[in-house]
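Every protein chain except one is present and positioned as in the full complex.
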Amino acid sequence: MLDHPLVPGPTSAVERGPWHYGADYISVYFRSEPLSLKRLVPPPFTVDDGMCMAYVCEIISVADSGADMISARPDRTIYQEAAIGAKCSYKDKPGIFFPVMWVTTEWSLLRGILNGYQKRLADGISMTKLHPLNPGLKPISPGARFGGFCVKGPVATLSLEVAVERPGRPSDLPSFGATYGVRKFPATGVGQDGVNEPVEIMKSNSRVSDVWIGTGSVKTALEVGRIEPLYGAVYRSGFTISGSKPLKE
Amino acid sequence: MLDHPLVPGPTSAVERGPWHYGADYISVYFRSEPLSLKRLVPPPFTVDDGMCMAYVCEIISVADSGADMISARPDRTIYQEAAIGAKCSYKDKPGIFFPVMWVTTEWSLLRGILNGYQKRLADGISMTKLHPLNPGLKPISPGARFGGFCVKGPVATLSLEVAVERPGRPSDLPSFGATYGVRKFPATGVGQDGVNEPVEIMKSNSRVSDVWIGTGSVKTALEVGRIEPLYGAVYRSGFTISGSKPLKE
Amino acid sequence: MLDHPLVPGPTSAVERGPWHYGADYISVYFRSEPLSLKRLVPPPFTVDDGMCMAYVCEIISVADSGADMISARPDRTIYQEAAIGAKCSYKDKPGIFFPVMWVTTEWSLLRGILNGYQKRLADGISMTKLHPLNPGLKPISPGARFGGFCVKGPVATLSLEVAVERPGRPSDLPSFGATYGVRKFPATGVGQDGVNEPVEIMKSNSRVSDVWIGTGSVKTALEVGRIEPLYGAVYRSGFTISGSKPLKE
Partner (left out) sequence: MLDHPLVPGPTSAVERGPWHYGADYISVYFRSEPLSLKRLVPPPFTVDDGMCMAYVCEIISVADSGADMISARPDRTIYQEAAIGAKCSYKDKPGIFFPVMWVTTEWSLLRGILNGYQKRLADGISMTKLHPLNPGLKPISPGARFGGFCVKGPVATLSLEVAVERPGRPSDLPSFGATYGVRKFPATGVGQDGVNEPVEIMKSNSRVSDVWIGTGSVKTALEVGRIEPLYGAVYRSGFTISGSKPLKE
């Protein structure tokens, strides 16, 4: 039977999970205005002190059910992502909610929506990549600059820059806590059912490497209010997402 | 409040309906194997005699709630679509079910899924367009050829050709009856809710013009079985979709 | 023998001409600063009074040598273009020079460069399209608004809006005279040959229809100086380009 695009399976847009991720990040941590963030973070989540992060990354992703995709359909294993997340809490448990995540492929869009991420499709995302054998590039070192941007329609929805200053440890990156989202499939007509489930994304297997810390700046079309950049970081990260857990009252 | 990507609204991927469509079609009507189609058409719909249609089209679409998009964000009003539909019935009411519709934009992908269409994102769709002022092109006339194709990843998922023979009337195009779909937002983990609603798409305001009838051929990666082309057609069509109506038992 | 990408032929990126065009335009005529334009228009062309035009259009194009492409490879016959042109003269002969034309396909990029246009590849161009059968759209009438934009990397290189006021005649559109360009294939190393030929593009078969005149506005990343919009227009046009004629001193 042909799978529905949203029902994980071999002929769906989404493979059956768990899903594994390996990503290269350029991130900027910043403070913005809690009053603005409140219009971006839905209940039951409550905005914290305005702490946020923005990133662009390239992700290599495979599903338990589709490990052969890495060679047979590499276009089903690579995407770029750009996002803004705001520190928030559910009851008293701290976490991060991403009002928007732009991605470059159908399958990362639909898989993310299925898991509770508020994903949108980008027209293009680009970010700095170094290469150790390029004779015109130096290895990462203090002062090295990284940048990235996301475009959708006529708008650069997010752009950021990081200048690294020193190598760091994974513990130098702030921990926001849980990753929150909403599984939302609205009824749009009489007699239709709908789903509206605040969730916690179930992440495991987290590991981080190649951390560099420095300064950063960020611009976005998302209305987060005035941005006060705190610092920037470049790093690699891996994790597994096994789904999402409804936050039942 | 920022809209969720799937919740129709001004900052969502989907504008609030009703949604209006004006489209230019290249279509091929064909018979394929009912046994193959049964793997593509889910219950409660029952496959008919193998009658199918395939098309590529360019659609200009506006929502009641976003008429200014036509000038302010034309990228939110134009897309290409390629699809295969199979004649089927719900109880005794005849209709058509589209196992897959490939589209070229995020908003047509998500809007369609919300309404019950099994949409997928194409990497590219292209189709013949004539232009009355091009000195190298003749107006449509008997023998004129039209073609189109849809690409996703390394695969041409659908390609078709039509050679028109004579002008036709709207009534020369077969009427399949209702348009069926499934609103499906699956639970993928413990405690999650889900939606699984067979629906009839609510179409109105239908009008057709500029019909030409002829022969056609079609190739597809969708496993419809052996294809016996019946005829081809080129035409323009307009309609309104106001949502979808659950088919409750 | 496989054709070189630039040598017109069946396996080249460019088909053998003449090439025929049918296009739908949204244009804004404006005055900008001659001093700025002088940095955009190379000798032997001399900038006039600052009169300019900007447009976005969709073009259906076929070559004498490849008329079957219209059905067999429609992706080789459709592209979008956005451009800015400045009124100028060669000796005493008035004309227009386009400092940049952004296009959406390889073949229009390379064909244009071969003929002397200073073409660049856009990441995306979008523009208003109406459709006579869309129940939510009215036919063009006074007050109707049109828009378009071009994106390259993180930049909207050109965006424009037109509000039409009245139907017009082809003679209502300003005639700039000749279309000028430069065939330029530089030597970039010792012993290499190069070409540097100011040319007049050889256009014929020109025809215009469906003219509407109104007001317009334009923004561009091209450094044309302060922009004073004069008026906007929407129209269809067709023409043939048979090549380009060197302007020998």
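First chain written, first letter: the chains are A, B and C, and each begins at residue 1.
In the analysis below, a residue touches a chain if its C-beta (ideal position, glycine included) is under 8 Å from a C-beta of that chain, and two chains touch if they have at least 3 such contacts.
Computed from a predicted model, the values in this text were never measured in an experiment.
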Contacts of the hidden chain among displayed chains: A, B, C
Candidate in contact with the missing chain, chosen from B:18, B:94, B:124 or B:177: B:124
Selected residue (touches chain absent from view) among A:48, A:106 or A:161: A:161
Absent-chain interface as seen on chain C, which is shown: 1-2, 4-8, 13, 17, 39-40, 42, 73, 75-76, 99-100, 106, 109, 113-115, 118-121, 153-154, 182-186, 188-195, 197, 199, 202, 222, 242-246, 248
Where the unshown chain meets chain B, residue by residue: 123-124, 126, 149, 151, 153-156, 159
Positions on chain A where the hidden chain makes contact: 18-24, 60-64, 67-68, 70-75, 77-78, 124, 126-137, 145-149, 161, 205, 207-209, 236-240
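In this section, only the chains that are shown with their structure count from here on.
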Residue-number overlap at the chain A/chain B interface, same or different (half cut): same
Between chain C and chain A, distance of the C-alpha-averaged centres to the nearest whole Å: 40
Averaged-CA centre spacing for the pair chain B and chain A, given as whole angstrom: 32
Residue numbers of chain C (touch at least two other chains): 124, 126, 149
